[in-house]
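Excluded from the complex is one protein chain; the other protein chains are retained at their positions.
Chain IDs A and B follow the sequence of writing; residue 1 opens each chain.
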Amino acid sequence: MTNNVVSLAPAIELKGISKAFGPVQANKDINIRVMPGTIHGIIGENGAGKSTLMSILYGFYKADAGEIFIGGTKTAIPDSQAAIAAGIGMVFQHFKLVENFTVLENIVLGAEDSGLLKPSLNRARKELKALADEYGLNVDPDAIIEEIGVGKQQRVEILKALYRKADILILDEPTGVLTPAEADQLFRILERLKEEGKTIILITHKLREIMETTDTVSVMRRGEMTATVKTAETSPAELAELMVGRKVLLRVDKKPAEPGEMILEVENLKVVDEQGVERLRGIDLNIRAGEILGIAGVAGNGQSELLEVLGGYEKGTGTIRINGQELDLTGSVSDAQSRRARGIAHVPEDRQREGLIMDYAAWENVAFGYHHDSKYQSSRLFMDNNALRRDTEEKMQRFDVRPPNPKLPAKAFSGGNQQKIVLAREIERNPDLLLIGQPTRGVDIGAIEFIHQQIVALRDQGKAILLVSVELEEILSLSDRIAVMFDGRIMGERLPNETDEKELGLLMAGVAGEAA
Amino acid sequence: MDFFLLFQIEVLDSALRSAAPLLLACLAGLFSERAGIFDIGLEGKMLAAAFTSAAVAAVTGNIWLGLLAGIGASLLLSAVHGVASITFRGNQLISGVAINFLAAGLTVVIAQSWFGQGGRTPQLTGDARFAGLELPFADALQDVPVFGPIYNGLISGHTILVYVALLCVPLSWWVLYRTRFGLRLRAVGENPAAVDTAGVSVVGLRFAAVMICGVLCGLAGAQLATAEPAAGFVKDMTAGRGYIALAALIFAKWRPWYALYATLLFGYLQAIALRPDLIENALGFSVQAQLLDVLPYILTVIILAGFVGKAIPPRAGGEPYVKER
Partner (left out) sequence: MSDGKMPKWADVTLIPLISLLLAAFFSALVIWAIGESPWDALKLMVDGAIGSTYGWGYTLYYATNFIFTGLAVSIAFHARMFNIGGEGQAMIGGLGVALACLYIPWPHWTIALLGASVAAALFGAAWAAIPAFLQAKRGSHIVITTIMFNFIAAAVLNFLLIGALKVRGSMEPATAKFPEATHLPSFQDMFSFGENALFRGAPANVAFFVAIAACIALWALIWRTRLGYEIRAFGHSETAAKYAGISPTKIIMISMLISGGLAGMMAINNVQGEAERLVLNAVEGAGFIGIAVALMGRSHPFGVFLAAILFGFLYQGGAELALWTSIPREMIVVIQALVILFTGALDDMVRAPIERLFLAMGRKPKREEVV
C-alpha cells in the first residue's frame, strides 16, 4: 500500500559498512538501500558475509566503518536494545528461544512492562491474540517451546519481533529447517506482513526463494556486495553467476551408472532416540556397486540417524547387510570401528563436530577413526607419527589441500580444504561403500566441483555410494537413484531424469506419490 | 528405646539452627546457578564472611557493622568470580576452587596478623554478636499443649538471621517466578542468547545473580561466626558447609522450597550427629558420627546418579556466553 509513494526515505540504508575479524575481511564497503514495504533478498554462498552484515544491523557486532540510516535518519546500533528501539526485528537461523518457557514467556522476555510479571503477561496475551488475527500467526500462548514444532517456533520468533513493534524484519536462512509446505506458509505470512507495510530482509542461499518472494535482491560474494537488482529483471542463472563470480556448472558430467553386485541392503531399519522418539520408522533400501543413491529430504527427517546407524555409532533394529554379511546394530563403539574394517567409509554431515578434531593437526586428523591401522603403528605400543605425517603430505598433494602443511590444525583450513582432508582420508581407504553427508556444505565453489568429481570417480571405480544432502540440486545432479525421506520413512524412489524438484518437494513434505 | 527421642524439640531446634546457614548458602547458589554461573565457591565466600563479620564485630563491638563487613567480603569474592567467569569467560569451576582457597588462606593470614590468636578472632560478647530473639508470648504460651512447646522451644529464640533465612525462601520464590527480574534470570541460565537478542544484558543479569549470591553467602557466614551460640571465628570454621549447601542445591533441583526441605534434612543430620547418645537410646544401636557427617554427600551422589529422580541443572550452566554469528 505504500509502494506507490516515490519520495519515501528507504527503510534501511547502509553506507560503506566494513568489518574484519582478525585478518579476515567479512564485510567490505557494503552499500544497500531497502525501501519500506518491500521484501529484499540477500543472497550469497556460505561465508559470503551475509550473516555478519545482519549481525551488525542487529547490534551484535560493531562495524569497523560505515553508517546505518533507519527511515532516513542516521542511527547508531551499538547493541540489540538499540536495534529493537529502531524497529528492527531479527529471526535467527537458530532460534533464540528459552526451550522450557511458554510461548508467552518467550515473547514477553526483555519487553516486560514493569517489574511484576503478571500485568505484562496479561497484556501480552491480549496483544498476541490481536497479532494472531492480524497476520494469521496462530500459536497457543501457554505451550512450552520444546513441545511445539520448528514451524511454530519460528512463528514465535516472528511474533516476538512484532510484539516489539518491529517495522523491519530480518530473516536469516529461515527455510533451512522447514518442509517446502511450511516454507510456503512462511512466505505467505511474509507477503501478509509486507502488505501491512513491514519491510522484510530475507537472507538465503537458495535461488528459488529469492525468485519467488523478493522484490529486490542483493548479491554478496566474499564479503562484498556485487550487485543489487530488481528480482523481476534477473534470472537464477545470472544470480548464480554473480554469487560465485563465474559461470556455474549446474550439472556434473557423468556416464550412466553400471550397477554391479549388491553391496548394501537395508531392511526395516528402525532407530529410537534417547527421548523415545522414533527417528527411523522402517527403512528399506539397497545400493549396488557402481551406483550413487541420493537421499533427499528436509534436514531432521532421519537422514542423520540413517548415516549414524550405518556408520555404527547409533543403535538400531532391523537388518543391514554389507556384501551379504549382516552387521551388528548395537551402536557400541566396536561397531563404528568394525564398520571401517568391513569397507564402509563415512564422510559425516558435520565435519567440524564429527569428521575432524579441529584442534588436531592435519596429520593427526588423517588417522582419525583409522588410528588402529597397522600402517600407523611403529610397535605394539606406540603410533608412528612420522609415517602419518608422510601419508598426510601425500594425501594433501593428491587432493590439492591448501596450504599443504600437515602440521597446521584443522581449524586453520577453509571449509573446502577441511572437507578435502576428510574426503582424502575416507576415499583412500578404498571402501566398498562410501557414506557421504552434505558433501559441499560450507564449501567454496571451486572445491564443490572437485568434490563432486571425486564422488563420481569413486562410483566409476565400482563403489557403492550413499549420498545425503539437503541441496536438491546436488542430489539431482549426482544421484543415479533418488530416495526421499520424510519423518523417518522413505516416501518414494525416483530416477533423476524422470523427476523434478517439484515432485521431490512434494515427497519431502510427506505428500506420498504413487508407490515407488 | 524411644524412637521419638530423635525428634524432640531440642534436637529439632538445633537442626533449624544448623540448617539456617546451609539454607542461606543454598539459596545463594540457587540464584547464581539459575543464572548459569556454577558456584563451587560458596564455601569460600561463607568463610570470608564468617571471618570478616566476626573480626569487625570484635573490633567495633557492633554486630551490624560486622554483618555489613561480612557481606562486603563475600561480595568482593563474588566480584572476582564474576570477573573471571563472566567478563573473561573463564572456567567457573576453576574460579570457584580458587576462591575457596583464597578464603581459606587469607582468613587465617589476616586473622593471625590482626589478632595473633592462631587464626581466630577474639570471643564475641554482648552487642558484638547476634542474640536469640524471644518471639512475643513465647513464655506465656509455653503451657498450651503441643503448640506451646513448639512455639517456645522450636520457633522462638533464634537469632534474626535464622528468621531471615526462612523468609528468604518465599522471597526467592517470588522473585524468581513472579518478577521480571526472575524471568530474565531464569532465562539467562537456560539460553543466554535468547536474553541477549531480546536486548537485555547477559553480563548485567549474571553479575546481578552473582552479587545476590554474594549477599546471601555473607549472611550465611555471619550466621556461622556471630550468631549465638557461636562466638567468633575459628580457622576453617565452615568445615564443608558450602559443599553441603551445594549438595542441597542439587537435592532441591534448583528450586527454593525444595532448598528449604533439603537444608532442613541436612541440618537435622548435623544436629543428631552431635548427639550420639540420643541415637543409641532411640534406635538401640549406635551410629558412627562419620556416617551421619557424610550422609548428605552420599545422598547427593545417589540423587546425582539419577536413581531417585533426575536432577536437571539449568541448561546453560557452566558455559560462558559467547555471541555467535
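Following the convention adopted for this analysis, a contact is a pair of C-beta atoms (placed from the backbone, for glycine too) under 8 Å apart; a residue touches a chain by one contact, two chains touch by 3 or more.
Note that the structure is a prediction, hence the values are computed from the model and not measured.
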Problem - For the chain not depicted, the shown chains it touches - result: A, B
Exercise for the section: Determine which one of B:7, B:64, B:101 or B:257 touches the chain that has been left out. Expected result: B:101
Handout entry: Residue touching the undisplayed chain, where the options are A:359, A:460 or A:500
Key = A:359
Exercise for the section: From the listed residues B:69, B:200, B:213 or B:250, report the one that touches the chain absent from this view. Expected result: B:250
Practice task
Name, in rising order, the residues on subunit B that touch the hidden chain in the full complex.
Solution key: 40, 80, 83-85, 87-95, 97-102, 104-106, 108-110, 112-113, 116, 119, 240, 243, 246-247, 250, 288, 290-291, 293-294, 297-298, 300-301, 304-306, 313
Completion exercise
Absent-chain interface residues of subunit A come out as 21-24, 26, 47, 49, 52, 223, 311-313, 332-337, 339-340, 346, 348, 350, 353-360, 364, 367-369, 371-372, 377, 381-383, 385, 402-403, 405, 408-409, 411-414, 417
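Keep in mind that, in the parts below, only the chains that are shown with their structure count from here on.
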Problem - Inter-centroid spacing, subunit B versus subunit A (mean Cα positions, whole Å) - result: 47
Problem - Interface residues, subunit B side, partner subunit A - complex - result: 177-184, 186-187, 190-191, 193-200, 315, 323, 325
Practice task
Flag every residue of subunit A that touches subunit B in the complex, lowest number first.
Solution key: 51-52, 55, 58, 60-61, 79-81, 83-85, 90, 92, 96-101, 105-106, 108-112, 114-118, 120, 160
